[in-house]
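A single protein chain has been omitted from the complex, and every remaining protein chain is retained in its original position.
Letters A and B mark the chains as written, and numbering starts fresh at 1 in each.
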Amino acid sequence: MAKYRMHLLVCGGTTCRSSESESIRNALEESLERNGLENEVKVVSTGCFGFCDKGPIVKVIPGNTFYIHVKPEDAEEIVKEHVLNGRRVERLLYLEPEKELLATGSKEIGFQKKQIRIALRNCGFIDPENIDEYIARDGYVALCRCLTEYTPQQVIEMIKKSGLRGRGGGGFPTGLKWEITAKVKSDQKYVICNADEGDPGAFMDRSILEGDPHSVIEAMAINGYCTGASKGLVYIRAEYPMAIKRLRIAINQAKEYGLLGKNIFNSGFDFDIELRYGAGAFVCGEETALIHSMEGKRGEPTFKPPFPSEHGFLGKPSNVNNVETYANIPVIINKGPEWFASIGTEKSKGTKVFALAGKINNVGLIEVPMGTTLRDVIFKIGGGIRGGKGFKAVQTGGPSGGCLTTRHLDTPIDYDNLLAAGSMMGSGGMIVMDEDDCMVSIAKFYLGFTVDESCGKCSPCRIGNKRLYEILDKITKGEGTTEDLAKLKNLSEVIKDTSLCGLGQTSPNPVLSTLDNFWDEYVEHVIDKKCRASSCKGLMKYVIDPEACTGCTACARACPVNAISGERKGPHTINQEICIKCGTCMEKCKFNAVLLQ
Amino acid sequence: MELVKLTIDKKSVEVEKGTSILNAARKVGIEIPTLCYFNLEGMNIENKPGGCRICVVEVQGRRNLAPACATEVTEGMVVKTNSTRVLNARRTVMELILSDHPFDCLVCPKSGNCELQSLAHRLGIRDIPYQGEQSTYRKDTSPSIIRDVDKCILCRRCEMMCNDIQTVGALSAINRGFMAVVAPAFEMNLEKSPCTYCGQCVAVCPTGALTEVDNTRQVISALADPTKTVIVQTAPAVRAALGEEFGLEPGSLVTGKMVSALRELGFDYVFDTDFAADLTIMEEGSELLDRLTRYLSGDRNVRLPILTSCCPAWVNFFEHNFPELKDVPSTARSPQQMFGSIAKTYFAKKLGIDRNNLVVVSIMPCLAKKYECQRSEFLTDGNPDVDFSLSTRELANFIKLANIDFNSLPESDFDRPLGESTGAAVIFGTTGGVIEAAVRTAYELYTKKPLPRVDFEELRGLEGVRAATVNFDGLELRIGIAHGLGNARQLLEEVRDGKSQYHAIEIMACPGGCIGGGGQPLHHGDASILKARQKALYEEDRNKALRKSHENPYIIQLYEEFLGQPLSEMSHHLLHTQYFDKSTQIVIE
Partner (left out) sequence: MAVIKLPESKVQQLKNICKSFNNDKGELINVLHKAQEIFGYLPAEVQEVVAKELNVSVAHVYGIVSFYSFFSMVPKGKFSISICLGTACYVRGAEKVLDEFRKQLNIQVGESTPDGRFSLSCLRCVGACGLAPVVMIGEKVYGRVAPEDVKGIINEYANL
């Protein structure tokens, strides 16, 4: 990077690209050329910075100046003002909501302050399509050291010592998993990277693959060395075309550099990586289902044991880890397991990446040490709730997780605490909800997802989740009974207890956690027939305020079912028996006399 | 052998490593209920998807309940099969399954023989608290099999049979989640799929999702029609299984009672498909000898090995999957069709009636026979050689319907002339039987010497693929036997690739042969029933005065009076057939 006096990093993550970061990059390059700066300043398209809500983002190095909501037409100003004259373009700087201060450098932003970036260390710093930039930041050093300095067992010991646990949701100790696969004797073994990120509202793995694909490749090779596998497979969602493209480029570059292929670092170790595509089935995140899918079959899970470490892809021992887990590996080797283990809580070491979304100011990708409280994540990093509304709940763990509430805000986040609170780490989706969100509807939303995504193999998941959904639907329509609440509970518990795979074993969590934490809201729906968030249409009624109504008859004329009656110039009324709750009357009323109750 | 000690419901038990909790529990008299699990022991047919979750049990130290069928025991394991937690879970899962199942038990063909129904009864289900939408699909009727998949509980047994055992590939699990079901591609009708109608899916279906087409009403109408003479033929495997439907021990031979029952039902003549089996041996055996002698005399255009052609599901199978081999199997029609053909010509003439006024009914262990008798090549001016084919199960129901106390019926004999048969014909009902019968006759025809021994033990058994060599007075005749279409496929691929070492191959589509046919009383996964049926057939063979087809006096008479000799022009016309290419053709537009 030394050749240039300045670098302009343009975020090339999915969110920013969706908002034309490509055009910004082009505009910047054109502008540099116009000003004769193309040999002094370089524009780099990087992976996700994480601060998606403020995208598209441009960062200037040196100085770490962080420009947000950049448009292609701002390019000229950035080049003229900042690059040529050394003056920051103030109108594009980020405004700290609490302090009302302009943050001049990225490190000053509250969003960044509480974060430690291990898995995301390179995202937003390097050009993911250029292996040299990865190498410049200690890339492939860990692989080299493993192959030349350590035995496989020594590496496994390091991973075990680091305390790293699977980041895909289950939290199984990674080192132990490697050790089990390593011990099984077989002529062929596989290491598999699970990149089938399917949680609605989670995009951690995507960002890592798009921003730093080499870290995953390097880690898989280390994994292969440790377990005795010469073949790696990445199972990646077909819906992630950019991640696929960058991973392909990275694999080819690694091959060119001899970092994949035969006899890597002259160690006699061979390793290659192939891609397999998912085809839109959430259940394929479950490792046995994933393996079946890679074999060209329906993505249906099978009962464990046997575990993939004994009987995996094509019946051979296979080690499955997810993208984020892998992204931690090279750092653990380079900085030492002790360093890694010094971060986090007693049983959960290191950091965790979360995709922060929902009713929060700073939507984006964050990485925090295990043990950070939800409060810090939501209010310090996330910048609090959008539009000054009240915090109601945060959903972690996607469809497998639960909704936590105010009383959990000071809970340090780790695997065990989240589980104890009735949720789970999951892959790291974190959706924040405010007072406008109806918790019964949220539970229904997740169950709708599970019903769509259940493979159908086992009866509790196939039929049970459908019944859960139907009961929730009934409740949101105002037709629920107290008996239904008891059914929800029993059904949820049985589904958890009897389902074949992790999907069914966790799918009732959104129901159970909302029953636990928002019981009053269920009772209101069932007994008082009210939805406090005003989100359940079936429980709402349109009424006309007789004080405000002028009797203009606009509503009555517009009503498609003639539910509104009244004398001209006199107050009108809505016949609730006929009303279909379409809301037309409210749209038509010029006097705000139609109310939704 | 490594032993593992564990405790189940406070009883300690020691079993071999690798045993499932289900089987370990059985050892101490604990019968854990199952639904999707299915195992024909010793025949390599097992279905263990762990999907229904009925057999869940509590294992100490495990977070979730474990399926007893798929969980292997471990040393020191502590299992509870009847704790409150288990009983509540099992009941709730059952209630869920029933909530997506039609409530039409009263009119369901499977009622009384339905595993789901029995289980609901056993678990004491009295209401369905979790009601909601039910998954519905189009009903599909084929000549042999009815699919009413609203009743499918996704146990996947049929899928396993159709794919893993039979390698037919007509069925697959389709869709996912609540709409997942087992169906042919694109939910097309079975009739358009490569289904062979072997009926093994029906034989293992625990509910009424897959049942046979019931032709009993048509038979009753024919019997009631004074203008019709109605005759019946019974396949060999029926007599070894029918008794089970009346509470008799598996393997009870009920030939005599069956004949009496058929007479009471009003059939004008009760004949035996075995007669036609003897006729089949005459034709097929002669064809084998003909090909063999031509081959030995140097004719390289002869297709060897010869393949048997008695099994209609097998015929469908090669027409779909190996059309390039359609001139390899024997051209001899199946016994059912030979019988029909002779009945509607020779016998009708004897009675002096028009074939249109003669109704031929067959009682078969098979569902493919229903399709076979409708094949257009077996119709004369639109009139079929065999009018209706009933399964063993349908006959049992028919007998019950007619208020006949089967068990107290006297035994009686088949009518003549089409009721006489030899022991060779009886064993047609089991794997290895057809080829043994053929060998008995071919040996004597070829060597012109009497057989030194009639029983060919080397051809018997239940191994999926068997091979034996029989010495024909110096000529080593190499014989292959396969039952189950997956096993047949192996032998066929050898033939296709020119690697087959055999002179003759017997193939039966169903595991065990016709004794395990798709129309037989349901064995519910008990392999000992198949073994008992097989034993019964060999026993009947042993007790017969005549045991070689060519010694059947009425067969001799038939050739003398009507056909001339085997492979004569008349025989070709009435007793032989041709095969068709039924594979999917990709035509370029």
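The definition used in the following text is that contacts are C-beta pairs under 8 Å (C-beta built on N, C-alpha and C of every residue); 3 or more make two chains touch, one makes a residue touch a chain.
Just so it is clear, the model here is predicted, and its values are computed rather than measured.
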* Quick one: which shown chains sit in contact with the chain that's not drawn? -> A, B
* To do: Would you mind spotting which of A:K59, A:R298 or A:H311 touches the chain that isn't drawn?
  => A:R298
* Structure fact -> Sole touch to the unshown chain from A:Y240, A:F269, A:Y469 or A:F518: residue A:Y240
* To do: Looking beyond the chains shown, say which of B:A185, B:L296, B:L379 or B:I556 touches the absent one.
  => B:A185
* Contact residue for the chain not shown (choose from A:H82, A:R276 or A:H408) -> A:R276
* Residues on subunit A that touch the omitted chain in the whole complex? -> 14-15, 18-19, 52-55, 198-203, 206-207, 238-240, 276-282, 293-299, 314, 355, 357-359, 363-364, 395, 398, 429, 431, 433, 437, 442, 445-446, 449, 452, 455
* Asked: Contacts of subunit B with the missing chain: which residues?
  -> 163, 168-176, 183-186, 192-194, 580-589
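One rule holds for everything that comes next: only the chains that are shown with their structure count from here on.
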* Structure fact -> Rounded to the nearest Å, the gap between Cα centres of subunit A and subunit B is 54
* To do: In the complex, go through subunit A and note every residue touching subunit B.
  => 281, 298, 300, 302-303, 305, 451-460, 462-464, 466-467, 470, 487, 490-491, 494, 496-500, 505
* Structure fact -> Per the touch rule above, subunit B residues touching subunit A in the complex are 49-53, 56, 64-65, 67, 70-72, 85, 88-89, 92-93, 96-97, 99-100, 129-130, 132-133, 153-154, 173, 175-180
